[in-house]
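Before we start, here is the structure in question, set down as structure tokens.
A protein chain is absent from this complex, but the other protein chains hold their places.
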Amino acid sequence: MIQPIVRTDVQPRSRRPARRGRLGALEFVVPIASGVLLFYLVFMLFPIVYTFVGSFFDWRPFQGRFEFHGLEHYRALLGDPEFYRGMRINLTFTAGVVIARTVVGLAIAMAIASLRFGAPFFRTVYFLPVVAPMISISLLWTWIYDPSYGLANQTLGLFGLPALRWLKDPDLALLGIMVMTVWKEVGYAVVIFLAALAGVPRSLYEAATIDGANAWNRFIHVTLPSIRPATAFVVVTSIITYLQTFGQIFIMTKGGPGTSTTTTVYQIYDEAFVLFDFGTASALSMMLFVVISVVTIVNFRFVSGRAP
Amino acid sequence: MTSHVRTQAAMLLVLSLGAVVILVPFAWMMLSSLKPNAELVQLPPSFLPEQPTFANYVRVWTEIAFGRYMWNSLWLATVKTILMLYTSALAGYLFAVYDFRGKRLLFGLVLATMMVPWPVTIIAQYQQMLWFGWIGTYTALIVPALMSSFGIFLMRQFIAGLPSDLIDAARVDGASEYGIFHRIILPLSRAAASALAIFLFLWSWDDFLWPYLMLLDDADYVLPIGVALLQGRYEVDFGAVFAGMSLSIVPVVVVYVFLQRSFIEGIAFSGVKG
Partner (left out) sequence: MRTLHVHLSRVVIALVAALLISVGLAQGLVYDTEVVNDGDPIVLEFWTPYYQDVFQSWIDDYQQVHPNVTIELEHQPWGDYWAKLPVALQSGRGPDIFGMHIAWAAQLAPLAAPFPFADEDLEADFTMTESNKDGEATKWFNLAVIHGGVFYDRDAWAEAGYGPEDEPETLEELMAIAHALTVREGGRMTQAGFCFQGVFRDMIIDLNYQNGLWNFDETGTRAVIDSDGVRESLAFMLNDVLGPDGTCDALVADDNWSGMAQGRIAMAYAWNWVGGWLNENSEVDWGWFPMPAPEGAPALGRNNVENTFSVNARSGEAEQAVAFDFIEFVLSSDERVLRYVLQAGGVPTKRSLLDDPSVLANPIVARSIAEGIADRTVYAGAMPVSYEAAYDRLRDAVTLEGTDVDTALAQAQEVADDRLDGSGFVAIERSYAGAGAFR
């Protein structure tokens, strides 16, 4: 998913306190603020609270059931190896894709930044998969990974390598989806890093060179610190996004083979919209929420070096 | 000098290889969509079509109403984008310029919901749609998406950065708050609005799960649903699958190629922190 960066350090230069008057500010503020409040109460706050409450109920909408169940769902989840497995797969997927996207994205950005000409061309090309719809790309890659007719095995064949079962192989399926996700989304990181790299003053590099730093040192001591906010942004938004990955798994493997690609998010979908057991699904999403919050806060602190 | 040229050459080579990796899947998809089914299942597979044909596209367009799905997607994305742009600008203006009791709380609420993962809200929203009786309608797709926290945040930042003299001058002239908003703020926000519009449009265009759950009638389906069902309906008609995929990707790509500067600049909108 594409998310732009926005400056947060801008302060408004003048503020208008709400005042009474014939066509005064109050007649603007009250309806608009109420509208915003109403919308968020109904479509955001209420669902969040209801899901939380529902996680304590045996809630099956099509059987008309909504009976108090206490902590049963949570107890069952915490004692279920499937739950931990799902979390593990979720986290593995996220970690892998985030690291790959950041590292590869930065590498490509630096390569492009060093070019004398052709940079816009490469920037356009690498960003191309980002705008393509995820569902379509997922289906395309399902075909690329097809063991008999797919491009992947054809390519392996070109190099004399044996064909792989890809999405049908429990050891490879998750990796296959990860590779496809990085392929699709690395361009976004490239663009962000390019913009960040462009903002690093040349004087810093020159000073470092004078001090005897080689390319690697310059990278570690000048580049990395200077683009830290961009890195933080890429890492944190990637984590939040990929912890909630669903579309690719739905199209490419539906959680299989076996349960090798069943992430917690997919489990939520399965419980909610295949089995229509909203209680269990709600409990699962609450646990996911907690995990996402913790992971995000920890990473934010770690990568940006300051409190969120 | 030569070592510099060598590094440049090396960079170009590596980047070009990467570009090939990026572009080949698209090429393969389009080439495959032009092959008849008999050619698609032959082993060893061909790369370039030996008997190019548009028959796959015809089948997909007529038998699966892909055209209709594209139209539905276009219509829905446009409506949602316009609505979200307007509400974002309105709310953004509110938060940027006015002080009122509870403002911090309300803005906090708006921002906080951005942090909540979608699985948490989707279950109860589904139940809400059952209660409201909106299942199977576009209302279920549009109304819960009337406002965008992200959009409000973006517009607030932007509007806050606008010179306040214009606003003050207009007030002195006796303009109403709504008048100020419509006649001064909106026109000035075009830059931010267009960047925001691109994101909002793409998000709506890509949206799969919610429309999939809400829409019941085949005629109402949007493009991602059509693509997702391609595999299910056409287990053995590979050509149709490739044609469908191409139809869903190529238009977006074409638009992107022509507007890519706006896309990319929108991403790095307002610069990077630091």
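As written, the chains take the letters A and B, and residue 1 is the first residue of each chain.
Operating definition for what follows: a residue touches a chain if its C-beta (ideal position, glycine included) is under 8 Å from a C-beta of that chain, and two chains touch if they have at least 3 such contacts.
From a predicted model like this one, the values you see are computed outputs, not experimental measurements.
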For this session: Consider the whole complex, including the chain that is not shown, and state which of B:12, B:135 or B:170 touches that chain.
Result: B:135
Problem set entry | Residue of A:38, A:53 or A:76 touching the missing chain in the full complex | A:76
Problem set entry | Sole contact to the chain not displayed, among A:53, A:78, A:198 or A:275 | A:275
Problem set entry | Positions on subunit B contacted by the hidden chain, ascending | 130, 133, 135-136, 212-213, 216, 218, 229, 232-233
Exercise. Going by the touch rule given at the top, which residues of subunit A touch the chain that is not shown?
Worked result: 58, 60-65, 76, 80-82, 168, 170, 257-260, 273-277
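The rule is simple: only the chains that are shown with their structure count from here on.
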For this session: Between subunit A and subunit B, tell me the centre distance in angstrom, where each centre is the average of that chain's C-alpha atoms.
Result: 16
For this session: Can you check the complex and tell me which residues of subunit A touch subunit B?
Result: 1-18, 23-25, 27-29, 32-33, 36-37, 39-40, 43-48, 50-51, 54, 61, 108, 111-112, 114-116, 118, 122-129, 131-137, 139-144, 148-149, 151, 154, 157, 183, 187-188, 191-192, 195-196, 199, 226-230, 233, 240, 243-244, 246-247, 250-251, 265, 268-269, 272-273, 278, 281-282, 284-286, 288-289, 292-293, 296
Exercise. Okay, in this complex, where on subunit B does subunit A touch?
Worked result: 7-8, 11-12, 14-15, 18-19, 21-26, 28-29, 32, 40-41, 43-45, 90-91, 94, 96-100, 102-103, 106, 109-110, 113, 115-128, 130, 143-144, 146-147, 150, 152-154, 157, 160-161, 163-164, 167-168, 176-178, 181, 195, 199, 202-203, 205-206, 208-209, 213, 223-224, 227-228, 230-231, 238, 241-242, 245, 248-249, 252-253, 256-257, 260, 263-264, 266-274
